[in-house]
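For this depiction, one protein chain was excluded, whereas all remaining protein chains were kept in their positions.
The block that comes next holds chain A.
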């Protein structure tokens, strides 16, 4: 069986998150074997990051814009579309169908513009502190971690960690929302990640969304009354993939 040759258009579709997994693999194999194509791809990736960086310096929205937005929400939320929530469901189904049709895989990491909830800042701070503790001889890590005890005393529900993950440190951090649990973990490929969990009904999305925040990548999501974040040094896409495994696991 001979796979379809990979075209330039497909490499770009790959970059834009438009390919299904099968074709992604084809493109990755192609890039792994073709140094020149890989170089161009990295160049395009660099361009995208630069343009996003250039677009990050928006000042706060002016108040008249916020009130115009609120008026529009109110208008769309009632009137002829009274059953808006129901229709939204219909729209979602339509979206699913369209996505299947076009094999669109949206990389959540691309949703860079949404403002992350406040606890994400705490998660990044906790991650930095975790790295610092690890580097300091006088700060003793607490690798013994008892999820049951944490849940009993803080009501923080800890998601089940992948079997190969090793907890290297567990700390309770104060946060605006109350006590938060932070675990530093080592993954099988020696990556250091931080899992942050706080009992708070934040406006984090149910599906993980990844952002770059102060030099680290954070994927954040909510599960009922719990808000979670995974922080690490990798690209947002990579962190997001890690976060997805938790969410899939929970279902």
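The working rule: contacts are C-beta pairs under 8 Å (C-beta built on N, C-alpha and C of every residue); 3 or more make two chains touch, one makes a residue touch a chain; residues count from 1.
Quick note on the criterion: contacts and distances are computed from a predicted model.
Per the UniProt record, the absent chain's protein name among "Lipoprotein", "RNA polymerase sigma factor", "ABC transporter ATP-binding protein" or "WD40 repeat domain-containing protein" is "RNA polymerase sigma factor".
Taking the complete complex into account, A:18 is the one of A:18, A:141 or A:234 that touches the chain left out. Looking at chain A, the residues touching the absent chain are 7-9, 12-13, 16-18, 36-37, 39-40, 43-44, 47-48, 50-59, 61-62, 64-66, 68-77, 79-81, 84-85, 87-88, 90-92, 94-96, 98-99, 102, 104-106, 108, 110-115, 203, 205-209, 244.
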